[in-house]
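Below you will find the structure I want to go over with you.
All protein chains but one are shown in place.
For chain A:
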Amino acid sequence: MSVYSFYIFDRHTECIYSKRFTAANNTQSSRGSTLQNGDVPASLRKASKDLDETKLIFGTIFSLRRMAKQLGGADDQFLSYRTGEYKLHYFETPTQLKFVMLTDPRVGNMRTVLHQIWATLFVEYVVKSPLAPAEHTGGKGVANELFEGGLERFMVSMGLLPR
């Protein structure tokens, strides 16, 4: 199991947090037949600028969630999609915070994991921090040591990152 990257978008469609886990277990690279040159799929690595990539991801989930609602009714939500190279997991809170995680395509359902990241890490460390602004506008994003550290520890404990 490995995670490629993780993003949070706020209700103003702004990317407030992004992290790439590129150094993750190189040992696996030989196993995945489609993956060469380390763990990150070529399609992801080629996206030269983070900014373009986050925009692309937001555009994708924006369209997909709308499509899911149109086809499956207002209560329907899209959960994930999978390509040959990666799997995108999606979780949205009622406050329209959007959590996106890109992982290895073999990974199972990550909804509970994303829910936990929100409920136990984001809410505790970011929302309740008196120093954090209520809205992360202007691309400053969440720069919060406790959150970063907590996220890392959590991922390791879930076996998503190497120790």
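Here, contacts are C-beta pairs under 8 Å (C-beta built on N, C-alpha and C of every residue); 3 or more make two chains touch, one makes a residue touch a chain; residues count from 1.
Here is the rule we go by: contacts and distances are computed from a predicted model.
Undergrad: Missing chain, UniProt name, options "TBC1 domain family member 19", "Pre-rRNA-processing protein RIX1", "Trafficking protein particle complex subunit BET3" or "Cyclin-like domain-containing protein": which is it?
TA: The record names the chain that does not appear here as "Trafficking protein particle complex subunit BET3".
Undergrad: Touch as defined at the start, partner being the missing chain; which of A:Q70, A:T83 or A:Q96 qualifies?
TA: Looking across A:Q70, A:T83 or A:Q96, the contact with the absent chain belongs to A:Q96.
Undergrad: In the full complex, which bits of chain A touch the chain not displayed? Write them out.
TA: Chain A touches the missing chain through residues 11-13, 55, 58-59, 62, 75, 93-97, 115, 118-120, 122-123, 127-128, 134-135.
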